[in-house]
Each structure stands twice: as structure tokens, then as C-alpha cells.
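Data block below; observations after.
With one protein chain withheld, the remaining protein chains of the complex are depicted in position.
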Amino acid sequence: MTTVAQPAGPVAQARRPTPTWVLGTAGVVTMFVVWDLLVRSGAVSRDSLPYPGDTLARLAELLTDPLFLGQVVQTLWAWVISMLVASVVAVPLGLALGYFATLYRPASAVVHAARSVPSSAFLPVAILLFGLGTQMKVSLSVYAVFWPILLNAMYGVRDAEPLMLTAGRSMGWGQRRLLTRIVLPSAAPAIATGLRVASSTALIVVLSAELLGATSGVGTVITTYQEAQRPDYVYAGILIVGILGMLIYYGFHFAERLLVPWGHAQRGEGR
Amino acid sequence: MTTSDTEGTSPVGATKTSGGPGHAAGLAEPILEAHGVTKSYRSRQGDVLAVRSIDFSVSRGEFVSVVGPSGCGKTTLMMCIAGLLPVTGGSLTFRGQAMTGPQEGVAVVFQDYSRSLFPWLTVEKNVALPLRDRGIPRADIERRVERALEMVNLGHAAGLYPWQLSGGMQQRVAIARGLAVEPEMLIMDEPFASVDAQTRANLEDLLLEIWAETGTTILFVTHDIDEAVYLSDRVVVLSQGPSVVVEDITVRLDRPRHQIDTKQVPLFGELRAEVFGLVMASDRRTSLSGEES
Partner (left out) sequence: MSRVRGLLRGLVRAAQWLWLLAVLLVVWEVVARQAESLFIPPFSRIVVAFVDNWLSGDPASLFLSDQFWADVLPSLARLAAGYGLACAIGVVVGIVLGVWHQAGAFLNPLIRLGMSVPVTMLLPIAIVFFGITSGMNVSLIALGCLWPILVNTYDGVRGLDTVVTTTALSMRLSRRRYFLSVLLPGASPSIIAGMRISIGIALVLMVISELYAATSGLGFYIVEQQKLFRFPELWSAILLVALLGILFNAAFALLERSALRWHRGAKAGSERAS
């Protein structure tokens, strides 16, 4: 039991608090009720905000619609490819740049300059170079996530505890052992953080590209429904995308805890 | 950027402290009374009893130590007495009034000085903080802060940040912060547990000096038996948790005390042995109970 500051107040009563999940459920229910009342009262036009009931019905409909699911797969495909391409190149490169001290500074100057450009600004150029397909989505997404992954890998190597390295050397370990036994395990949490942050960013970039031009994927579907003035489908689609985002985020979070449990000190850094 | 430690500025032999105010104990009115104080925690395994029916009292101006084996609920009891945790049963009265939360006239010095001093405030502002927004004129606040810092020999460090000081100096700032409110009772929870032995001896003597000078009642929680006997008028020995008072021992050592001389007096050895025996016995009796949080 921890004491919590309630400044200058009386000592907190020792009564059993309501469990958080009850409050959380109440919060979700309240949101739906308020949403419903907003539409019912006419405070918000039904053309811009559909009934929650309708939205949930469309959500169920979309989730069983093979055409829609096919578009979800298109989106996820671009996401997977871009994550793979970016991490396969950026992780080893970042490790190398972090490891060789002479390269670290000039490389970080390049990275900081390059990541200052939002990848979406390249969209008009990317469309002309790569067309409106998966290639364009992937190229934008790779640009967006390459730098955070690279930077975290570089930081990770630099964060290796000098004392541990000294201890390793005192045991007579050579460069290779130092690398595999100390440097890589020390860098792993930072790399995992970089990948987790990148996974969310990649999804956003892929979806944005779909919204702004691409011809396949969930973003395109939602645009189509919006043009057809079916807000119920638009909201349902956005909810699905939100849940997808949540799954990806917590999936990576979980994997991170599983694979690099020693890294929770570094968790929360990055971007 | 650590300023050099200047712990040894007040050799005890040079001070002219007379017998402590607490020697009138027994006649003086009680400032704090605990009757059947009980404290239990809620945990997943059900309620855990940390403190079981504690009875003791502290008289105005007394220096009382509470000792017990580690994990016996000393800190829990201290938090209750400071009004920072509600008691589950029994009653606590301060100046004859039942306690409801932290009391005016009580200051607390915690063990973990590096966390209980606010790193975003300078030493001066840390000490001034409990005085602010209480209708005390600014000039008065400044004067009291200055005096409190002088008392712990830290006048020169007013403008520094706590993290620029050594551990012993930080704990002196925490003591000054307690003194600045001119409390009737100063509660100290293992205040010297995290400093080295030399610093600790100096801090003990500094505390005795301050006590003699201000006449404040001091309730001192520690697991160090030597320290308890050396400092106190009375030593309250707690058992292993759920703790009860095993013994309440009056320390009739002369004051002013001296780190070497006092500890060579036979009585000191006897008291030390007595307390030690009580603590060890209670520790062995119930060594199955869990750790204190």
C-alpha cells in the first residue's frame, strides 16, 4: 500500500476502492450513451455522426466482408514489408554506426537532419516515382521508420555499460565475445523500443498514403465510403483501424517484455 | 559538483550543553500518547497485521527512541504517529487531541534524504517550503530559514541544490527543514541509516546539540541499538511484526554525552546488552513473519 498525496487533506479513508476495470467499462458505456444522446438530440447532424448502434452493426458487417478484409490484408502487407525492409537495413547499420566511435557523430547529424522531414511531404514525389500501388506506400513508410530504428540501434550500442565491458575484457574476451555477450544484449532493449515506435508509425504512414492517393487498402475504402456519404461505414472503419493499431502496439509491447525483459529501464525512450 | 563535506564542525567536547530538558521526564505532561494502536494492511492474501496494540507515551521535551528488528513495523508505526497513515484500531493523541492526519507542530525527517528533499528547489527554498502560504511575513520566513540552516552549519549552502551536496549535508538540510517550522515534536525515521559511520557520529552529536538548544521533543526511530541508547532518555523496544512494545527502558546516562566517553561507561554497555537481548529474542520468536513494506 502506497500513500498518495492529498495535500493538507484528512487521512485517506481505508475503504476498498472500486476495481479499475469496472470504472473502465463504465467509461466505455458512458461514451456510447453520450454519443447516442448527441445524435438523438440533434446536437450533431446525423450526416456527420451516425448512431453508435448503426456503427457497431456496420463494424460487424465489415469484419465479415471478404472484400473489406482483403483490403485490410493489403494495408497490413505494406506494413509488414516496410517494417522488414527498414529493420533489416537499419538495425545492422545502426549497430555498426554506434560501435565505431568515429562514425557516430557524423552519422547522427545525418539522421537528425533526415528524420526532420515528415515522410508525407514526399508523397507527391513518391506518387510520380512509384505510382499509386504498394511500392509507393512501402517507400514512404520505410523512410518514416528507418531513422527511428537506426537511431535507437545507435543509442543502444552507445549505452553499453563501460564497467561491463571492462569486466568482459578482464575475463579475456575478444572483440567478438564482447560484441555478442555485452554490446548486443545491452543494445537489444533500445532496438526493441525503436521497433515498437516504428510499428505504430509505419501503420499511420501506410494508412495516410492510402487516404491521400493509393488505390488499395483500408484507407482507400474509408475514403470511398466518405465520398458515398456513408458516415456509419466511415466510423466503423476507423474503429477497426483503431483496434488494429491497439493490437499492433500491445503486440509489440508484449513481445518486448518477453524478449528483452532486462530492458524495462530503457523503456519509454525513443522516437 | 559536490561541495566538500564539512561534517566535523562541532566537536562535542567544545560544546557547553547542559543536561537535556528531557531529564524532567515523568513530571512533564505527555505530548504524545498511543493506546492500543493497531495497523493492518490490505493485501491480496487478506489483511496483514503490521502493528498490534501499541501503548506508549512521550513527554514534552523528551528524546525517545523506538528500536526493533528490521521488518518489525517501525516505519509503519512512525507513519501512523506522523498522521501519514490512518490507524486501524486504538487511539493516538497529540497534545491531548485525537490525531486526524498530519499535525501542526510536528515535523518529520525521513531516511531517504535524496528523495525527500525536492531536487527542483534550492536548499533555501526546500527549507522555506513548509513555512509558505501560512501568513508568515516574508522577512520572518527568511530569518527562520537562515537560523535553521545556521543550526545545522549549512548557512553557506543556501543557494545550492540538494543534489550538489554530500549525503550527510543533504540530511542536515532535511533536519533544518524540520527545525524551520519550530516544531513541538520532531519525528525522525532512521535518519542516519544511509550515511557513513563517521558522518553518522557527527550527525548524532549535532542532533543532541540542537535538541538541547531548542527543547523540541524528539521521537527517533532506528534499528541501531547503540544509536538509540546513546541519544535517548528512553528506548522503546518493539517486537518482530506484528509489533508490540516489549519493553520501555529509561536511559540514565549523564548528559552531555560523548561519543567515546559515554560509550565506555559500564551502564551504557549494560543498557546496550539489555536492548540487544530483547531485540534478538523477539526476532527469533517470530522470524516467520514477512518483510515490512
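By letter and in written order, the chains are A and B; residue numbering begins at 1 in each of them.
By definition in this document, a contact is a pair of C-beta atoms (placed from the backbone, for glycine too) under 8 Å apart; a residue touches a chain by one contact, two chains touch by 3 or more.
Owing to the predicted nature of the structure, the values given are computational and were not obtained by experimental measurement.
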item: Residue of A:Ala78, A:Val241 or A:Val260 in touch with the missing chain, whole complex considered; value: A:Val241
item: Contact partner of the left-out chain, one of A:Ser41, A:Thr64 or A:Ser116; value: A:Ser116
item: Those residues of chain A which, in the complete complex, touch the missing chain; value: 2-8, 17-18, 20, 23-28, 30-31, 47-48, 103, 105-110, 112-113, 116-118, 120-125, 128-129, 203-204, 207-208, 211-212, 219, 222-223, 226, 231, 234-235, 237-239, 241-243, 245-246, 249, 271
item: Residues of chain B in contact with the chain not shown; value: 1-2, 79, 82-84, 102, 104, 106-108, 110, 112, 114-116, 118-121, 129-130, 132-134, 161-164, 167, 181
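As a convention for this text, only the chains that are shown with their structure count from here on.
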item: Interchain centroid distance [CA atoms averaged], chain A/chain B, Å; value: 50
